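A single protein chain has been removed from this complex, and every other one stays in its place.
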Amino acid sequence: MSEAIKKFMYVNRKAPYGTVYALESLEVVLIGAAFDQDVSMAFMDDGVFQLTKGQDTGDTGVKNFSPTYKALGDYDVNKLYVEKESLEERGLSLDDLMPLTYEDEDDDWNEKPSIKLVSRSELTDLMEEQDVLMNF
Amino acid sequence: MATLHTVNKSPFEKNSLERCLSTAKDGSTILFIEDGVYSAVKGTKVSSSIEAALGKHNVYALKPDVTTRGLSDNMIDGIELVDYDGFVDLAAECSKVQSWL
Partner (left out) sequence: MKFGVVVLEGPYTHEAADTAYQFTKAALEKGHEVFRVFFYHDGVNNGTRLTTPPQDDRNIVTRWSELGEEHGLDLVVCVAAAQRRGIVDADEAKRNGKDADNIAPSFRISGLGQLIEAGIQSDRLLVFGD
């Protein structure tokens, strides 16, 4: 049991900056990447705001952690499921999100997008497949 | 085995209940805890969606949170009350736990 690879999904439903949850949950994902589990992230509800382009914290003085999402690919965290309905409800589309990519070792290290747009029902099915859901 | 979904937010403040209901597969178990127990009260704007959910899911409310808030006499029929022991049993019986925070 302990040797088997588990499917971990980090479920992000909160916007960045207003509270610390998004920042600290990203830290969990980065540490968790060292454990060789089957890792994915879900972004739904206000969680989709974590991935938007153009975040600039200069005027508030808080830490801008949006560049860290770009490093996820290097940590083999390359399944970032973004719920389409949540984007649409917030007047957003894929073009408004940071272009996050990873190099696919099974395909001659070709660069591929990490963000996968999924419908609400597809995301439900994905959650059902998981062994562990980490909700922050 | 089905998933245990816990909801700990008032449905009048956050969308946790709504997201739980739109995500939970038929046959899964839903447990209201903390301010989530306000979802289980009769005659509110969400009671019809809870009554509909009772046909598809096993719906429970955490009794200590219900009594703490003085809601015992106003619960929607069909919602079963469990104490912390019962919460542990539900978590053990289900395959995993999804916390709708």
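What to note about this one:
The chains carry the letters A and B, assigned in the order they are written, with residues numbered from 1 in each.
Rule of thumb we're sticking to: a residue touches a chain if its C-beta (ideal position, glycine included) is under 8 Å from a C-beta of that chain, and two chains touch if they have at least 3 such contacts.
Quick caveat: nothing in here was measured; it's all calculated off a predicted structure.
Every shown chain that the unseen chain touches in the whole complex is listed here: A, B. Note on the undisplayed chain: of the listed residues A:Q37, A:T68, A:T101 or A:T124, the one touching it is A:Q37.
When the full complex is taken into account, the listed residue touching the unshown chain is A:F136, out of A:F43, A:Y81, A:Y102 or A:F136. Although one chain is hidden here, its contacts on subunit B can still be listed: residues 6, 8, 33-35, 62, 64-65, 83-85, 87-89, 91-92, 94, 96-97, 99, 101. Seen across the whole complex, the unshown chain contacts subunit A at 2, 6, 8, 20-21, 24, 27-28, 31-32, 34-35, 37, 132-136.
Following the convention adopted for this analysis, only the chains that are shown with their structure count from here on.
The distance from the centre of subunit A to the centre of subunit B, each centre being the mean of the chain's C-alpha atoms, comes to 28 Å. Note for the complex: subunit A touches subunit B at residues 11, 13, 44-45, 120, 123-124, 127-128, 130-133, 135-136. Every residue of subunit B that touches subunit A in the complex is listed here, in rising order: 3, 15, 19, 22-23, 25, 96-101.
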